[in-house]
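All protein chains of the complex are present and in place, except for one that has been dropped.
So, subunit A:
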Amino acid sequence: MPVFRLHHNLGSLRDLEQEVDRLLRNVQLTVHGVRARRKFPAINVYEVDNEYLLTAELPGTQLSDLELTVANGMLTLRGKRADLDHVSESSFRRSERFHGGWERSVPLPERVIEDKLAATFANGVLKIRLPKAVQSPARKIQINADQENPDATESRIDSGSDVSSEVIRPNE
């Protein structure tokens, strides 16, 4: 009775495959979908009419522990979550949630009125409204002809290329 059935090599490989498949089917991949190991907080940016809307998931953060600052085109979110300080390590059965302080900076698009940022915080979700600055009308720039090159008069540059479709790109 051969242990390795050489002439049935492929067959046994297929058996192994099936066996592994069967095993995997029975494994509960509960880790899949757990939103634990990722950047905190995760943010999304939407564009609504004449403003951008930044949302961030900050479950467990107290409003008093949340700090937003804006300077030089950079929006900084800072906060902490320390509600389990009193619990000793040994009493934990499971720990999947984020603990501690965090900070994230997001560069703002140029055409946002920094003075008019408004934020709300409800049910652990932070929403920041970033109103777009009104786009100034295109202005034509007159080019004066060089003395030595009189043919080049009256050429114009249109500065009104569309920049309103810029996207906020948070830094990594």
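Everything that follows uses one rule, which is that contacts are C-beta pairs under 8 Å (C-beta built on N, C-alpha and C of every residue); 3 or more make two chains touch, one makes a residue touch a chain; residues count from 1.
The criterion applied here is as follows: contacts and distances are computed from a predicted model.
J.: Name the absent chain by its UniProt protein name; which of "HEAT repeat domain-containing protein", "Gas vesicle protein A", "Spore protein SP21" or "Carbohydrate ABC transporter permease" is it?
T.: In UniProt, the chain excluded from the picture bears the name "Spore protein SP21".
J.: Which subunit A residues touch the hidden chain?
T.: 28, 30, 32-36, 38-39, 42-49, 52-53, 55, 57-63, 83-84, 87, 91-98, 122-125, 127, 167-170
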